[in-house]
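The structure under discussion appears below in the form of structure tokens.
Every protein chain but one is kept in place in this view of the complex.
Up next is subunit A:
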Amino acid sequence: MNRAILDLWVGAFVALGFAALMFLAMQVANVSEEGTRGETITLRARFEDIGGLKVKAPVKSAGVVVGRVAAIRFDPQTYQAEVEMKVSAAYPFPKDTIASILTSGLLGEQYVGLAAGADSEMLKDGDRIEMTQSALVLEKLIGQFLFNKAAEGGSK
């Protein structure tokens, strides 16, 4: 076969292969993640119970993704979970922001919800969010519900 035609086909093949890889990286895996693009600041928060929160779970405010969970550690001093979040520096949050662990849908993934407060001072890189709300664990809720029901029945 003619050398030039051979080169052309192989060149097209290699280009197609790399285009496929680019497609997988950009469209399918979405390397440039929306919401955490650009500069980020690190915020910390302590939770009593993080439920099923995982690293890389989204951090949302008003339903919009503003960051990602960067690390989860167990703090042996306080016996609490320490969650480190990378939040976009473009959205500054007030000092009295409340961080809570929420679930998207009934069985969906868990994420950190930030509810902005009214303080005029903003959270800076490395700051700790003091007010937190733990994850709702379904078993605990059901247990509480049954306990209350039983207590009601007993008082009657």
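Just so we're on the same page, a contact is a pair of C-beta atoms (placed from the backbone, for glycine too) under 8 Å apart; a residue touches a chain by one contact, two chains touch by 3 or more; residues count from 1.
As a convention for this text, contacts and distances are computed from a predicted model.
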UniProt protein name of the chain not shown, from "Tripartite tricarboxylate transporter TctB family protein", "NADH-quinone oxidoreductase subunit I", "Intermembrane phospholipid transport system permease protein MlaE" or "Xanthine dehydrogenase family protein subunit M": "Intermembrane phospholipid transport system permease protein MlaE"
Candidate in contact with the missing chain, chosen from A:W9, A:F74 or A:F145: A:W9
Where the missing chain touches subunit A, by residue: 1, 3, 6-7, 9-10, 12-14, 16-18, 20-21, 23-25, 27-31, 56, 58
